[in-house]
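Removed: one protein chain of the complex. Kept in place: all other protein chains.
For clarity, chains are labelled A and B in written order, and residue numbers in each chain start from 1.
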Amino acid sequence: MKPSTPRAAALAAPKQQRNWDWRAAANFICGGAGGGLLLAVAFAGIETPAARIALLLGLALIATGLTCVWFEIGRPWRAMNVYRHFATSWMTREAVVALVVFATGGLALLTGMRGLIVLAGICGLAFLYSQARILAANKGIPAWRHPASVPLMMATGLAEGAGFLACVAAWFGAAGSSWIALVLVALVALRAWFWKSYLVRLDDDGAPDEALKVLHGMSSRLLLLGHAAPAIAAALAVSGAPGRGGWLLAGGLLTVGGGWFMKYTLVRRAAFTQGLSMARLPTRGRGVPGPQVKPGWKSIQGAKAG
Amino acid sequence: MEAAQPKSVKHVPSYCYNCVSGPDLMTVKVVDGIATEIEPNFAAADVHPAKGKVCVKAYGLVQKTYNPNRIGTPMKRTNPKKGRNEDPGFVPISWDEALDIVADKLKAVRAKGLVDDAGLPRVAVSLGHGGTPSNYMGTFPAFLAAWGDVDFSFGSGQGVKCVHSEHLYGEFWHRGFTVAADTPNCRYNIAVGANVDVTGGPCAVIRHADARVRGYKRVQVEPHLSATGACSAEWVPIRPKTDPAFLFALIHVLVRENGLNKLDIPFLRDRTASPYLVAPDGLYLRDPQSGKPLVWDENSATAVAHDTPGIKPAVAGSFRVSKALVVDADKERREYSDVQGKTAYEMLSAHIEKYSPEWAETICDVKAETIRRIANEYLEAASIGETIVIDGKTLPLRPVAVTLGKSVNNGWGAYECCWARTVLAALVGALENPGGLLGTTVRLNKSRDNRHLSVAPGEDGFMVQYFNPTSKEEWQQAPSTRNLHQTLVPIVGHNGAWSQALGPTQLAWMFQNERPDDWSMPMPTLPEVWLVYRSNPSISFWDTRHLAEVAAKFPFMACFAYTVDETNYMADVLLPEATDLESTQMIRMGGTKYMEQFWDHKGVTLRAKAVEPQGEARDFTWITTELARRTGLLDKYVKAINKGISGVAPLKSEGYDYSLDPAGDLAPEKIWDAVCRAATLSLSDGREEHDLAWFRQNGFYTVPMSRLEWYLTPTMEQHGLRYELPYQERLMRAGRELGRRLHEKKMNWWDEQLSEYTALPEWHDVPGRWIANLEKAGAKPADFPFWLLTTKSMQYHAGGNAAIEVMHEVAQNLRGHAGVIMNANTAAGLGIAEGDRIEVRSHIGATYGKAALVQGVRPDTLVIIGQFDHWATPFAKTMEAPSLNSIAPMSLDLTDATGSGADIVRVAVRRMEGRATA
Partner (left out) sequence: MTRYVMTIDLRRCVGCQTCTAACKGANATPPGIQWRRVLDIESGEFPDVRRTFLPVACMHCGNPPCEQVCPTRATTKRADGLVAIDYDLCIGCANCVMACPYDARSIVHEPHYAYGDAPMAAEAKRFDPARVGVSMKCTFCVDRIDHAERSGQTPGVDPEVTPACVNSCISGAMDFGDIEDGASSVRHLLAETQHFRMHEELGTEPSVYYIWDKS
């Protein structure tokens, strides 16, 4: 066996988390979009076949995410233990909500009843919220625990839901309903706003340098491709430009793509741990004590509790 | 937390002596016959200064026991060709066959005679670090004693990896083979490269931690911020190998700027040679009748013999002496009349004048104001005049010490450092007084277990010291060992294996290949049989690739082997011995031993067999007894055991007789049972007797010891003796005589070393010797702009545990393990980033490792931790760790007069292709 050689210098500094890989990221990526889509369907009022497809897609997205997670956990055959801590665990709550989502969504699919579609939509929103709170409850990851991550995750889930809905609508030739495009533009704008706000607040409150580097590094690409581009596409769809269905489809896909890119980055690449620090350096004999040391953090005032 | 419910759980007491800072006490947890954990032995908390705890190394012993890469059976070589690229083709053989092969070789040697035509022993033995193997090799010392002449010349690093000059001069000046601060009482410690928090063992670590909390100040003077530096109050990043200049400047501040009146005058007057009068020719002025050195008696205003009762010798000053004589080399006497004699202190004062802090700043790259402040802090902390009561006796309290580390303490410049720091202690009365600078053990004198017993009157009012003779009649002109220790190094003496092993060990390796042109002694021969235990010189010495080639030429080599390693790769026979947890042995503990092992108790401790040996490994004592039997040495061997050579007390003494019968049962348990009984009876003056079974339960036995045993000065006072400081007339004479002898044989190759024999050490360009060596080798100094140093690691230091996975794992939590430590700014200038693979090249080769960038190292210095670069040892060879040893040359030019060298080499550094990966 070849010995591994971690670097001592890096041990105290924030480290990129390695426990939640693409499978866990997929849960946030798909699940959030699925929850958002269920909500979007509930308010869309599109014709039943499209609604059913969208509903099915929403449920499938959520199921895909949860399946991915099931493959990631260390003891998959004990997965039912996930229901044991509703009092404080957002993961338990997510799992509970997931049951209700599938129940209501399934019934809605079977019956096509408007009330059930709305109920499923509300559950989708709850699922999305649970996921946002799962992330934010993780005090070990400063980029997640920041309170601004919750509205950001919500906003992107909703935008992705609208994006998917736009795609379904375009697919079903319902591109005429301009309001879908308008809502899409609005949600993309909202997400952009929450993104900027998240970044500014994270900067202010402090986060590991590497996390900030990753987030700032992707910000302009995210705003351009994930926000400006889908907004323009959706606007073109509204404006009645030729191929409006295509524009709507493009707007939807870009919105989803942007959100997924952002979430993948957040869950994987920007997920640096808190790291370890010393509030004071010790006195060594008749020497003098030293000031705070917080490796990997430029701002040492410390992040706020999430 | 075992998965399955254990059937039996035992806690077996034992000791760890993997490095010289032992023994420390521990217990082995054994579950259903399998060793699972190492734990402290809290039963020893009251007697062991480290409270029954062991350091990190001991926690690797479980893996050491069950390492699947162990040699499981005796093996013999099937490939007659030897070399790094020759697979030895080891095949398993029976113990009978293995022992017969070795015994036959030994018997053949005995038949021919122990010494060959060149006068050199035909059998060579190499043992590892600092005497530690003797704590694991059972009765093997008794076998060696029974054997007779053995060459211990082929060192595995002793002389260059130890604190060599301290061993020699420390023992000479104050019976300090190892020297430590009296940390429990110390208030100010200038540690010049002394990495005590890494190498001092648990006793030192807890004492220094206590001292820190108490508020002592330690100033760490070293080019790289070691763990010890990290724990010090102040770090002074001195330029490598300029330590003598720094220390000279401290003396300057004390002597020239503060002056005698602020120093400890009674100590200088009564306990040192400061008042001895020195003639203008540099020799002591002596009484014409008695030949004793003269002092100036202030009472009678006359020069009188130093030991005249009722006198008050002047410490400083220059005095007119009407009649005197001097004794030069080869006892040449010259008579003087009406001659001006300066006291030795006066000589020192004049000598040190030129070494001001301002001067030192230009050499050491340490600001003069810093040097001056440190000197003055030292003087103030010495609190001259203060006393302390210890066990009812009032002694001076002088809580200051200058401690020295490896590479400061060996090679060129080390003599100067040892001298300066001992003089610094003497100037304030801190030498061998409470709080001050203590020797803790002796090895070149007897008794090894009580240095006070080695104090006896010698020449000129000083302690006796058995120099190797340099007179025309007695000088050993045909060396008796391959490292020429008796021929070349007077001060190392001839006290058995220790004196031998402390000779110029690299010469033994170097001269196998080539000798100086004007060599006029018998040509060194190869040893016919080489026995190796716990020693891997092909990794732990220098120029290791070349050394392995030399070892490959040895005709027969038998190694006690744990795993295959870089040295036993050339072996003919491998003998797997039962390791730490698998075998039985009793040793002494407590009293005053190496480093900071000075206790309030003394006694014995048993390494009890905790688990059955793995595979076919056998207890070392069993192996030894079998070798003795098969070589026909059983009687002598048993006699040596009975004498107490392997144990702690003779097996027969007044009131008891446990002596063994060569014809009787000599099972290891039988032998150690006798040792246990004799030891306890001897320690308790016949009051208590405990057998092996008792020790297996209890682990150790102690009796209280007075703390007065820590301090030599009261003993010196008792004998009316003086420390041979500050003036080194005897060394100067010995050097002159040695020079004459060598020159008479038309040999000048040791002339540079002879320059070290000075009465008052001068600064010479110590770092410049390495530059000059480069130039001599045809290299351009500018091509090798950095210093490469080593530093020790507690996880590995002396443990022989490079093959232990858990040590590697935990060591990685500390910076630089398996890498090259360099200054981050320097690295940036060279385009080197953290983790980049870099080449460190000297003029003899290159070594490779990952860059570990730090601020805590001088910009001109690189550091490689420990000794690695393994190519045969399983696990270790996969580490890809660099080593200074691979690229440090063995060179006569870099060998000092004691035969020592230093771990330092000039290097170039460059980034290898490809960036670091995460």
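Note that a contact is a pair of C-beta atoms (placed from the backbone, for glycine too) under 8 Å apart; a residue touches a chain by one contact, two chains touch by 3 or more.
The shown structure was predicted, so the numbers you read here are calculated from the model rather than taken from an experiment.
Residue B:235 is the one among B:235, B:378 or B:868 that touches the chain not shown. In the complete assembly, the contact with the undisplayed chain comes from B:210, out of B:46, B:210 or B:717.
Take subunit A: the residues that touch the chain left off the picture are 1, 4, 8-9, 11-12, 15, 17, 19-20, 24, 69, 72-76, 78-79, 81-85, 88-92, 95, 134, 137-141, 144, 271, 273-285, 289-290, 293, 295, 302-305. Hidden from this view is one chain, which touches subunit B at 1-3, 31-32, 34-40, 42, 50-51, 53-56, 59-60, 62-63, 65-69, 197-198, 202, 205-206, 208-210, 212-213, 225, 227-231, 235, 237, 794-795, 805-807, 809-811, 813-815, 823, 825, 854-859, 875.
Everything below uses one rule, namely that only the chains that are shown with their structure count from here on.
Those residues of subunit B that touch subunit A in the shared complex are 211-212, 215-218, 230-234, 805, 808-809, 812-819, 834-835, 850, 852-854, 875, 878-879. Of all residues in subunit A, only 1-9, 11, 283-287 touch subunit B in the complex they form.
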